[in-house]
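Only one protein chain is missing from this complex, and each of the others stays in its spot.
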Amino acid sequence: MMVILDPIKDERGIFEKEVRGYISAHYPGDSFEVLTLKKGPTSIGNFTQKTLACSGVLELLDELKKASAVVINCFADPCLFELRENLDVPVFGAGETTMHMASLLGEFSVVGPGDNLISWTRMQAREYGVFDKLVSVRRIEIPVEGILKGEGGLYAETKRACREAIEDGADVIVLGCTGFAGIAEKLSREIWDEFKIPVLEPLLTTYAVARSLQPFLKHGKRGLFSGR
Amino acid sequence: MMVILDPIKDERGIFEKEVRGYISAHYPGDSFEVLTLKKGPTSIGNFTQKTLACSGVLELLDELKKASAVVINCFADPCLFELRENLDVPVFGAGETTMHMASLLGEFSVVGPGDNLISWTRMQAREYGVFDKLVSVRRIEIPVEGILKGEGGLYAETKRACREAIEDGADVIVLGCTGFAGIAEKLSREIWDEFKIPVLEPLLTTYAVARSLQPFLKHGKRGLFSGR
Amino acid sequence: MMVILDPIKDERGIFEKEVRGYISAHYPGDSFEVLTLKKGPTSIGNFTQKTLACSGVLELLDELKKASAVVINCFADPCLFELRENLDVPVFGAGETTMHMASLLGEFSVVGPGDNLISWTRMQAREYGVFDKLVSVRRIEIPVEGILKGEGGLYAETKRACREAIEDGADVIVLGCTGFAGIAEKLSREIWDEFKIPVLEPLLTTYAVARSLQPFLKHGKRGLFSGR
Amino acid sequence: MMVILDPIKDERGIFEKEVRGYISAHYPGDSFEVLTLKKGPTSIGNFTQKTLACSGVLELLDELKKASAVVINCFADPCLFELRENLDVPVFGAGETTMHMASLLGEFSVVGPGDNLISWTRMQAREYGVFDKLVSVRRIEIPVEGILKGEGGLYAETKRACREAIEDGADVIVLGCTGFAGIAEKLSREIWDEFKIPVLEPLLTTYAVARSLQPFLKHGKRGLFSGR
Amino acid sequence: MMVILDPIKDERGIFEKEVRGYISAHYPGDSFEVLTLKKGPTSIGNFTQKTLACSGVLELLDELKKASAVVINCFADPCLFELRENLDVPVFGAGETTMHMASLLGEFSVVGPGDNLISWTRMQAREYGVFDKLVSVRRIEIPVEGILKGEGGLYAETKRACREAIEDGADVIVLGCTGFAGIAEKLSREIWDEFKIPVLEPLLTTYAVARSLQPFLKHGKRGLFSGR
Partner (left out) sequence: MMVILDPIKDERGIFEKEVRGYISAHYPGDSFEVLTLKKGPTSIGNFTQKTLACSGVLELLDELKKASAVVINCFADPCLFELRENLDVPVFGAGETTMHMASLLGEFSVVGPGDNLISWTRMQAREYGVFDKLVSVRRIEIPVEGILKGEGGLYAETKRACREAIEDGADVIVLGCTGFAGIAEKLSREIWDEFKIPVLEPLLTTYAVARSLQPFLKHGKRGLFSGR
């Protein structure tokens, strides 16, 4: 069974439910599991939280080893390489997967939250090897926590940033946080109608890639993933 | 219905049959169509043949417009951007898609045929934005035509080139021609058993991505694909 | 004899005449031929038209084989690699040649038409290996067809875009369409007078390079140009 | 006081003693502290160990907050960005710092252990922005654990790899593991005498940079390090 | 003894005095020498002045050979490679060293004077291998000479440019001229207080690196520095 890993502590079981509903709405027949952390941060907005999230994930290895594939539901891709080292099944990070899928559609811009968005996105793009496809990074003035809480004004602010990215020359827009899932469908439709520019929501994009590739894709046990 | 486009003239209907059998063996329940050219080259080993192939493809636009997605079964990706301009459905080139999927697995090397392999692969990698992930390009001493004919020695020669690529430091190997489909399964298994390095056969990789993403992926009508 | 290839259908013989006059005005004694297509698009603003243009060009191979060198009069460089594969004489694309000549003068920006200008220029710059010299791409709000028709406002709009490019830090400006030939001389003079920044018109630049290099330059028959 | 952080569990107190002796031999008067982990891996050869090491480091934050600067004694730079987010003093990773110092001396090659050395080094070089200075990566056939144990043959094997790197064109060699400290002085002297090529041992290089810059260098609280 | 080389003609002994005071204020106990040119330009704002400065420097080789290390007090790094070829001690250019130190702190922008600032900085960043870390270049509207004379408005204008760089996404700002030493302390403090972004003044940064590394760093006599 495929596992969607929500690498945060989900105290009231909210995120698990949301993720389950979101994926099921798009892939009704699919059977999958949503895992959240017993121990870890409640959102991921910096490297410290990313590492603490990964520590929490590594405590779930026994459960994860039953998965047929893992999707990491966070644009920062916590534990991406660590899980590849420990599992024999393919592991897909929402950030890495979506940046590569966006590259299939053209030159891309990332729209997202956080003071550190520009640096972090540039580093991710270099790390993943797609730096030359990155047209620009456009920041919204609402923090990660605000996105998760569905703060008022999120839709308008995100749309404004998308327009800037389009002005910069982007062929495709990547939403740089999986917290945008709630507004992605409407945003994607409106941006498409006005500009004919696709907007990629990272969780759905990554899930779609993963569900199809899991039967035959293997990560090598050398190279990045050679820990054994 | 999804269309696998084999962008060569298939005089005796051989390739169509092979492609159909190959995909069905991996995805038994799938329903798809295989299109070959009425007019065009019988193999694609240079830019002239690539362009002539695309001219032939453009004459099939009416049929292609009925597709729900298109997979181009050639590593050179003939007509990739042209089809995107003319169709409202996603179009996946075997070269571009496989290079990006390989990038998800690590630093990659390309193994393939042709005097022009190194130049062409470097140019493709730059064009697709993954140049920094390309560890090396290793050439086999058998031409494209020899691959399509299943020439003796192909397996051994390809395996030798894979070993060189692994020596160069590749985490994953990309077969740089869809003609390798016949030997890919055995090669992939043996390289995996010996080195734990995945070998990606481009047609299967691309088909797998396409079949999953087709429900929701749209190419923008601006940027590269804005011809209208 | 050198051939200037205008890779579009020139129904009323207008473009041939314009090209002939333009080059002769700058190189009065020169003897050259201007070829246009019998079959093909009437302008080139996307990949489909580029490929159709190349198909038309490949039907002229017999005539082109008599050339001592070929200049392709279109910034998109249709048939550049294809002609190199089929001819024993040097072939110069207006886009590739001008971007490299601009690189000799400094960091450059491209000014041109088309919704797809930014993507296409970025891809060309990557393909040709000069991505790191590209400072910016600035779009004019007039389409290719408008340029070819000499639409009112073209001069002012292009000058505005040049000013933006200079503000971005360009040492030299490349006009990203050979249709600018009509306004290039005035524009180039005025931008020079005001900013001391050169503006390169691609046809003249490429012709100048080609006429001199043709006696001794050979394209290799391996690598990109090894189709035989 | 400056802290040298040895981000591994040092069960018998061996590493702490070695590090202390090594630095004191080169900077006799210096006063510094060596911290090792209470909980964590005993060596760092993959991403999982790197993350577990960082988790262990984050439990030492109270002690680290008393430091005037932190040097991370591991080429993989575990906890580099995480510590920057949590401390107000400069944090220097042995990998990042040494790659940048090597860049000051010319084009560099990395010599080190591990099946994943090539991938990991390429990723680090891209992440740190010095990919274009990396001439080659040369692997020794002895694992990290063998280095830490001072395995026989380490010196000869490392020298062989250095010769390969010099053949590749390196102006300077970076030892890609802080475990080389024991053989670095002799190796560095012999390579210098024979080739006039410097060999950088990462711990000493990084300590030297850190001890001098600590009085005035501050990491920004935005960008990569903006977690608050 | 360490030498700070001010590679300009210092007719009234002003710069020597300023440099001496500036460094002594930060490193009170330090003993060092400041060398200026007997023959050469009085400021360095282009390549010609840079070369003439280096010619003047090469006449001081006998004096420079007594140095234990050399710091070149100019962001353009005149004579950097030439001195490395002629001296057995480490040579640090203010531009190269500061760009690499900035890279240790994050993605950086350069703020400085001169019509040629953007080109020159891009070329330096490519030459030094840190092009991918360069977020933007922001120009002040006061020429080098104005900076050296302490022209009115310099502080406000530089601060304005710093704000633009921060808006572009810089994690750290590099002042692209050693003439900013006079305003750097205040500027650095105010930018830090407002944005928590470090501002690096190149002379102080480079001196700090050099004073610590001189005991053990050697430049190779091959590669860039192999003139003998």
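By written order: A, B, C, D and E. Residues from 1 in each chain.
Keep in mind that, in the parts below, a contact is a pair of C-beta atoms (placed from the backbone, for glycine too) under 8 Å apart; a residue touches a chain by one contact, two chains touch by 3 or more.
The model shown is predicted, which means the values in this text are computed figures rather than measured ones.
Considering the complete complex, the chain that is not shown touches B, C, D, E.
Among B:Phe131, B:Phe180 or B:Tyr207, only B:Phe131 touches the chain that is left out of the view. Here one chain is not drawn; of C:Thr36, C:Asn73 or C:Ser103, the residue touching it is C:Ser103. Although one chain is not drawn, the whole complex shows that of E:Asp6, E:Glu82, E:Asp171 or E:Glu201 it is E:Glu82 that touches it. Contact between subunit B and the unshown chain involves residues 118-119, 122, 126, 131, 137.
Considering the complete assembly, subunit C touches the hidden chain via residues 26, 92, 96-97, 100-101, 103-107, 126, 128-133, 166, 169-172, 192, 195-198, 204-205, 208-209, 211-213, 215-226. Subunit E meets the missing chain through residues 45-49, 51-52, 54-55, 58, 79, 81-82, 84-86, 114-116, 118-120, 123, 126-127, 129, 131, 222-227.
To be clear about the criterion, only the chains that are shown with their structure count from here on.
Chains making contact with subunit C as well as with subunit E: A. Of the two chain pairs examined here, D-E and B-C, the one linked by more C-beta pairs in contact is D-E.
Subunit A and subunit E touch with mostly distinct residues; of the residue numbers seen at this interface, under half occur in both copies. The greatest centre-to-centre gap from subunit B, using C-alpha centroids, is found for E.
Between the Cα centres of subunit A and subunit B there is a gap of 27 Å.
Subunit B and subunit D have Cα centroids lying 41 Å from one another. For subunit E, residues touching at least two other chains, in rising order: 106-107, 126, 131-132, 169, 171. Because contacts link the chains in a way that matches no line, ring, star or complete pattern, their graph is best described as other. Interfaces, counted as pairs of touching chains, are A-B, A-C, A-D, A-E, B-C, B-D, C-E, D-E.
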